[in-house]
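Every protein chain but one is kept in place in this view of the complex.
So, subunit A:
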Amino acid sequence: MALPYVDDIEASREQVNALLAEEMGSMGKPSQKQYLSHLPLPKAFQFERTSMVKHHLQEMEEGSYKSPEFDTYRYDLPAPSQALKNDPEAWKESVKNAYAQLEHQRNRIDNLELMTQFGGQKWTRYVEQLQALQNRLQAALDAINQDMEDINWQRQNEQQAAGQEFYQLEVRWGELVAANYQLETICRAIEQQQPQQEEAAKEE
């Protein structure tokens, strides 16, 4: 386990990458987009599997989907067909239909008038609400980022404090090792000399 603020990460990068690749490899092909496709869907999305939704989704994926045009059929006032040109009843139906469609048209105009009168205010309110939402989200994001930064700062501080300690210990260890090595060498040298000395003393 590494302490990224203290240890040299570059050295272990390849090792880490290899680990990552291994982990991803265990899930299937890493390049596959929907690498979770073999897992079952959550219950909440089951409704999308109906044929109509499926069809639309497919269309959306292909990019051929178009939202339906505004239906203006209701504003048409068709006269009776050629065959019924002289049928008063057909004409009566036609006239009735015309009245109904005119009423639709009136409704549309009323709505447009309402829109002219209140549309500006309504849109302003809507935009304000959107703006507020955006601001809220931005604030939340900023807060999280701030938290993240705090955490990282903490980590850095802790790790650097520990790192200092480690360094001292390591240095101390190194010194000890070097000193021991020296001592050992000297001891060995003395030990080698001693028999000779003893021999010399005996000779004397």
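Before moving on, here are some points about what is shown:
The working rule: a residue touches a chain if its C-beta (ideal position, glycine included) is under 8 Å from a C-beta of that chain, and two chains touch if they have at least 3 such contacts; residues count from 1.
By definition in this document, contacts and distances are computed from a predicted model.
Between the names "DNA excision repair protein ERCC-8", "Cdc5l protein", "Regulatory particle non-ATPase" or "Protein wntless", the one given in UniProt for the chain missing from this structure view is "Cdc5l protein". Among the residues A:Ala21, A:Met60 or A:Ile190, only A:Ile190 touches the chain that is left out of the figure. Mapped onto subunit A, the interface with the missing chain covers residues 1, 3, 75, 77, 79, 85-88, 91-92, 94-95, 98-99, 101-102, 105-106, 108-109, 112-113, 115-116, 119-120, 123-124, 126-127, 130-131, 133-134, 137-138, 140-141, 144-145, 147-148, 151-152, 154-155, 158-159, 162, 165-166, 169-170, 172-173, 176-177, 179-180, 183-184, 186-187, 190-191, 193-194, 197-198, 201.
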